[in-house]
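The complex appears here without one of its protein chains, the remainder shown in place.
Order as written gives the chain letters A and B; numbering starts at 1 within each chain.
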Amino acid sequence: MDFEAVIGLEVHAELLTKSKIFCGCTTEFGGQPNTHCCPVCLGLPGTLPVLNRRTVEYTIMAGLALNCTISKFSKMDRKNYFYPDLPKAYQISQYDLPLCREGYVEIETEQGIKKIGIIRAHLEEDAGKLIHEESEGSSFVDYNRTGVPLIEIVSYPDMRTPEEARLYLTKLKSILEYTEVSDCKMQEGSLRVDTNISVRPKGSEEFGTKVELKNLSSFRAVYKALEYEFKRQSDAVGRGEKIAQETRRWDEAKGITIPMRSKEEAHDYRYFPEPDIVPIEVTDEWIEEIRKKIPELPHQKKERFVRDMDLPVYDAGVITADKALSDFFERCVGIYGNPKTISNWVMGEILRSMKESEIDSADIPISPEQLVRLQKLVDDSVISISMGKKVFDSMFKTGKDPEVIVKEEGLSQISDEDTLRAVILKVIDNNPKSVADYMGGKEKAIGFLVGQAMKETRGKANPQMVNELVREELNKINKN
Amino acid sequence: MELYEYGVCELASLLKKGEVSSSQITRALLDRIETRDKDVGAFLYVDREGALKAADEADKARKDGRDEPLLGVPIAVKDNICTKGTKTTCASKMLEDFVPPYDATVVKRLKQAGAVIVGKTNMDEFAMGSSTENSAFKKTANPWDYGKVPGGSSGGSAACVAASEVPAALGSDTGGSIRQPASFCGAVGLKPTYGRISRYGLVAFASSLDQIGPFARNVQDVALLMNVMAGPDELDSTSAPGKEIYDLNSVKSGVRGLKIGLPKEYFGEGVSAEVKDTVYGAVKKLEKLGAVVEQTSLPYSGYALAAYYIISSAEASSNLARYDGIRYGHRAEKFDDLTDLYARSRSEGFGKEVKRRIMLGTYVLSAGYYDAYYKKALEVRTLIKNDFDRAFEKYDVLISPTSPTVAFGFGEKSDPLEMYLADILTVPVNIAGLPAVSVPCGLAGGLPVGLQIIGRPFDEKTLFKGADAVLQTAGKLRPEVR
Partner (left out) sequence: MEIDRQTVDHVAKLARLYLDEQSTEDLRGDLSQIVGYVAKLRELDTANVEQTAHVLPLRNVLREDTVKESMDREDVLANTSHKKNGFFEVPKIFD
């Protein structure tokens, strides 16, 4: 039997406000444990929450960027459960009247563009962090993170493959980064993903039993976990077994999912309207005000790159898919001017180096100024383009300025005609066969001779000049 | 006249005239507390050192020309209102050693006005109760008759004011916890309009019902305390914008032309004859003074108590969930695992009534029951509020007895439901968020009878006029000095 997966994703992103959602403590990442706390976020007896305006605005902004309907009347609710990282023993969240509903995101699959529906996006507060130390008989709690504002985005179970899930996540992350409501760093916990997956025979309209997957620390983990789980469930159903409705934990090391103990009992969250926070009324004016503030979104930027900079659609797509990368690109173009030249660098050396060193675009060790200066060295024929690539590699590794590298490694291009001619004559002397080949009509032989000249000069010769001079000398020979 | 007999305004006046110092007053009151409170037991904690220090500073400040409205006047605070650096226990083993690192907003404002905080008063544990018998630590007796309860949950605050241990005290009122003890002890007790006084620093019982309010022996004192404490607070999202300063003189402006409604449901069978008679007697006197009195009806009154217990217990079950001993509060020593640690800490730390309310609240919010109980109660709340809105189209104030009976004896109301029925006349006011004051209107069988005046939202001014007029008719009400 052929199965298909039915996948939904739940994403939590930390909002980039300066202060927490209900108090003035900083949201800064890191910091010594329990140093970003106050009576309110600790939930001390008698304290009360006061809602941060920007958290509401960022949630609405994200909702607009995700094509959601913004609720005119919204409220906060209490989600009650006991856990040491939850100081009030309830999380202030949104239950039945979320700020944003019914949106979508478009992904580009091999079969074309697919719309992934978003059920809702709502605002809530984060809990603290629990540290479990293997050696100790105890666990430890740090409340710095309690009260950091989160947006929770719940998709419809519209995805059918782990790849679609990955595409959705990539697109969602990109949009959130572009709106600047979150920096979406999974490694810092500012982006968290849970997923649920069920299987059913291909073509069926019924839903199978849903299994939740947690502990996914990267998009790759999401992909692999869904891949594994799809197989596990398909095999089980194929054998006639029932799928237990449960929450499973992805074990990165073993590459499997295991049932989670603590989630065995279904939670009764006893939601009720938060009495300490008054309702939120969102007017059309407020929505428009926020809409105006939305920075250019990825698809808009892509269209602009194609239209105004004449970039190929593919290149524009790659560059704009990643906010930090497109920011880098634009800053370079801002200084240098010619987008195609910069695009060559970005699509070529930059992406390659990022992949090789497993670096995020936010952490590119070269500044736009440095890249432009490197290109100028090539433009001024101080170095050849291929030497430029070597300088780039050095720059990427060391962060040093291109001029410094050229100087330190003595990589200036040789453009002095006499010097070059001497080298070329030597090369011609040493390679009679190639010369003969060229005379006999083999154009390719020039390439070999040029190559030898480049080798002689350890790549420093100005290649165009070498090419011209080699032809000149060969023509001289010809004439004789 | 002894210093401890004066009220807040009188003391402020004496201090201003320089006839007496704050240190003198404070010392006199601390002495009074030492002798009297042995029997009354109103205080959980008397901060002798802190009070004398604050009094001394107040005297110095006055010499420097400062003249804040409460400069040097001693006040007591109910022990569910956070006082920085001083234990705030809510009369519960759960918070026996809890020291808040911050002051409640009202405490901040009292201090800014120069008040001398004398100590923390006894109460029903976590404000749940109507007799102060649910305190985990001690018994508070009614100053009029030591065999009777002072009422609750702010029994300690009512008692220390009635016994002239302090001129004024703070309490909190969720279903009548200021008004009912005021009634039992013969003091004036005000529950302001919901949102009038910041709840920041009041240990939450039922968030949509709780309010802090003052006890005093006369109405001007209550008005003065309101001037100091009331007003919006950026730390409380539910605090109402706008501030009103009450002209203390207007308290005495009388009740001519005041339209008074008497809701018949509040004078029904459950109310004792002697209480009814005393209240009617006071109302008649108001009529002679020019008020216009008429009987009226609030048809949904009979459902208010049920709605109250659902809403307050539900909110309480959530507000008290944070007490797990992890960051503060009682923590069990013997337990199996984390879940067991929570369960044992909470069971050991909470008394019977608190556990009862938490169980009730959890039940009415739980899956399958939410719609039938909690949602229903919120709908009935609308009906009750509408009743009042309609009444206030015709009347300026509504008057009723504060409590169905005078103070009852210790251990008399052993049945929880029986105890809950003591609140039947006060809870509708909290449900609707209205202001209401209880003022002594006479004695019945030697015990004070409280008359409740309910007003329009934010119309405490009219309550003050009515209450003062009633107080004047009641005669001198002070428990015999024993």
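Worth pointing out:
Keep in mind that, in the parts below, a residue touches a chain if its C-beta (ideal position, glycine included) is under 8 Å from a C-beta of that chain, and two chains touch if they have at least 3 such contacts.
As the structure is a prediction and not an experimental result, all values here were calculated from the model.
Only one of B:Thr174, B:Asn218, B:Ser301 or B:Ser317 touches the chain withheld from this view, namely B:Ser317.
Although one chain is not drawn, the whole complex shows that of A:Val278, A:Ile385, A:Val404 or A:Met439 it is A:Val278 that touches it.
Of the listed residues B:Val20, B:Leu52 or B:Ala306, the one in contact with the hidden chain in the full complex is B:Ala306. Screening B:Tyr6, B:Phe43, B:Phe215 or B:Tyr342 for touch with the missing chain picks out B:Tyr342. Between the chain not shown and the residues A:Gly24, A:Pro201 or A:Gly334, the one that touches is A:Gly24. Although one chain is not displayed, chain B still touches it through residues 97-99, 101, 194-195, 208, 234, 237-238, 240-241, 300, 303, 305-307, 309-310, 317, 321, 324-329, 331, 335, 337-344, 346-347, 350, 352, 355-356, 358-360, 362-364, 366, 372-373, 375-383, 385, 415-417, 420, 432-433. Where chain A meets the chain that is not shown, the touching residues are 17-19, 23-26, 32-39, 42, 50-56, 75, 82, 84, 130-132, 136-143, 249, 260-262, 268, 270, 273, 275, 277-281.
What we mean here is this: only the chains that are shown with their structure count from here on.
Once the centre of each chain is set as its mean CA position, chain A and chain B turn out to be 57 Å apart.
Considering their complex, residues 39, 42-51, 78, 80, 82, 84, 87-90, 141, 268, 270-272, 275-278 of chain A touch chain B.
Taken in their complex, chain B has these residues touching chain A: 81-82, 88, 90, 95, 98, 100-102, 104, 199-204, 206-208, 234-238, 314-315, 318, 321-322, 324, 326-328, 338-339, 342, 362, 365-367, 370, 374.
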